[in-house]
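Have a look at the structure below before the remarks.
The other protein chains are all here in position, but one chain of the complex has been omitted.
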Amino acid sequence: MSSDVRLPGPVPVAGAGDLPEVFTAALASVSGEAFRAAGAAEAAQRLLEAVPPDGRPWFVAERELAQALGQHLPVTWTDRTGLAECQVSLTAAEWAIADTGTVGLLLDARQPRACYLLPEVHVAVCRTNALLPTLSDALLRLGERDQLPTACVFVTGPSRTADIEKTIVIPAHGPKRLIAVLLDEI
Amino acid sequence: MSRRQDFARSLADLDLRRKMAVSMAQALGHRAARVAETPEWEALRDAAQAIRAYGLTHLDEMLAQFRHQLEARGARVHWAADAEAANRLILDVLRARGVTRFVKGKSMATEETRLNEALIAAGLDPVETDLGEYLVQLCGDRPAHPTAPAVHLSRQDCGRLICQHLGAPYTDDPTTLSLMVREDLRSEFLRSPAGITGANFAVAETGTVVIVDNEGNQGLVSALPDLHIALVGIDKLIPRLQDLGPLLRLLARNATGQTLTCYTTLISGPRQAEDADGPRELHVILLDNGRRAMLADPTARQAMTCIRCGVCCNICPIYSKVGGHPYGFTYPGAVGSIWAAFLSADPGAEELAHICSLCGACSEVCPVRNELSHTLAAMRRRRHRPWAERLGMGALAAVLARPSLYRLGTRLLRWAHPFRRLGAAVPPIRGWTLGRELPHPPSRSFQESHRRWGGHRRE
Partner (left out) sequence: MQIALFVPCHVDQFMPQVAEAAYRLLRSLGHNVVVPEAQTCCGQPAYNAGYWPESRRIARNFLRVFGEHGTIVAPSGSCVSMVRTNYPGLFAGEPEEAAARALGHRVHELSSFLVDILQVTNLGAELPVTVTVHDSCHALRELGVRDQPRALLAQVRGLTLVEMAHSEVCCGFGGLFSVKYPELSTAMADEKLDNALATGAQYLVGVEASCLLHLQGRLRRRALPLQTLHLAELLAWGKGLL
């Protein structure tokens, strides 16, 4: 397929600045929230301030990043069967994309397809060094894998609709809040 | 002339005009803000144009690869030559699994094939889950815009529709209404045995169906039910995963003025043994329905590169006044008027190529640089025109091609002018004078005065 020379390479963002800063600003502009933490304990603390537990269980994906954070949280965990009733879903993002304030999630055995959509709040944890400038960079990395997971999703902000007189309403069918956590170290 | 009347009727609907003006100005304003803050804009357009142009010459190769990849993961890939075949395939799959009520994500392809009508006629019960489509379904209408289906409805219209449907007291607050619909549909998602979506792109290299949305319904429709059917026009194929980069960056910025749509869902197969969830069955139906004919037409083929951002609608001085309905075709606006000639069952749809002033505003903004107005002008050659028009044009050409006749015509025009009222029944004059005064030809044309006096006497 790539034998055709006329296919273009990625288009870089002109003048990309400090990635975490660009990411945070981009996510804020789409009503998402982001913070950066040095380690899991600190991240958990900040998260509890941002989302006080309301007694409902939290879904924690079976991925290292999510679990590392989850361990510090005084909440009950639920598995995928409790997704529709839980307060927060804590997922691990493979990449974060600065240009657009996007998190990229692989959906597979350890992170079910519906996990980021059903709960009220979606928290995606991403390593700070997995921040990439553009969507193209994440797609290139995704394409380098031997096999794609059967589903992945790039999430840019909480779920929204503007179908009634173009008035933005959050949420539509998905979460009301999206919080991205950039983690420097586990 | 029924289309002319359809357009005239929409034009006369001042309420619609007001809603359209507000929505289109807002959409274009948001887009302009994105353009201004994206210095790599033209580079993105170059890339997008090249990617889509590649598709024009490599379609079969891409289709084969796409199919191979998906089937290797256990998906079923079907071909549908036309709308009827697509609807039948979908009906068969649903029936075989005993599905009656099921959820749908927003899909223009299913609008194109009128899938809902076909399924309802067969006793099935599709539930649209995109708020705009939900509204359009409630009022038994068709979408008025490719990315904003309910753009023609006011908040009061929406309030009446939703509250009546849910048996709730009237409100027209968009937030309350949206939350009511969210509540109503949540249970549908959780119990639906099947989900039907379209696709925004289909990646050949990886066999991936790509769906973008803001509400999150596409993710739910494609993740929760046990069966997922995606209806995909063969124009959606792109060669590589990385090509989504420029295409999606442009699509969102153009369509809604977002930097990226909230959710970009990439589906490369049904649930595998190692997956936690997802449908056990994935059927992808590749729809031709006139696309190959368009691809074979050297004049129109470029329009196959469309990524359905809808900007050529928003910026069109005609569409932005009347919305999508008078076009009488699934895809309105400039690109829709090209597609209609190949995809519409209505032979009169070719007239759409003429309902355009050829201003070129659309070509200027199209993210994949479709030369829409040039294509429309060239497509006008296709249509069988009334004999009177052909005769008139032949006569005009005969006069304008011969200087001697042109001179004679110049005199005739002046002799005839005092009797112009007699010509009021002649279609072109009638059309002009419907809203305008006729111009007065001065007693001598420029050439006549010039021949008479040359270049000296007047200065």
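Labels for the chains are A and B, by order of writing; each one numbers its residues from 1.
Here, a residue touches a chain if its C-beta (ideal position, glycine included) is under 8 Å from a C-beta of that chain, and two chains touch if they have at least 3 such contacts.
This one's a predicted model, so the numbers in the text were calculated from it and none came from an experiment.
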Residue among B:Arg18, B:Arg280 or B:Arg402 that touches the chain left out of view: B:Arg402
Subunit B residues touching the omitted chain (full complex): 4, 7-8, 11, 317-318, 321, 353-361, 363-364, 374, 377-383, 385, 390, 393-394, 396-403, 406, 410, 413, 427-432, 434-442, 444-447, 449-451, 455, 458-459
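In the analysis below, only the chains that are shown with their structure count from here on.
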Whole-Å gap between the CA centroids of subunit A and subunit B: 32
Interface residues, subunit A side, partner subunit B - complex: 1-2, 4, 6-8, 10-15, 26, 29-30, 80, 84, 99-102, 107-114, 116-118, 134-137, 139-140, 142-143, 148-167, 169, 171-175
Interfacial residue positions of subunit B with respect to subunit A in the complex: 19, 22-23, 26-27, 38-40, 43-44, 46-47, 50-51, 53-54, 58, 61-62, 65, 73, 129-132, 135, 148-150, 153-155, 158, 174-175, 177-179, 182, 185-186, 189-190, 204-206, 208, 214-217, 219-220, 222-224, 239-246, 248-249, 256, 258-272, 274-278
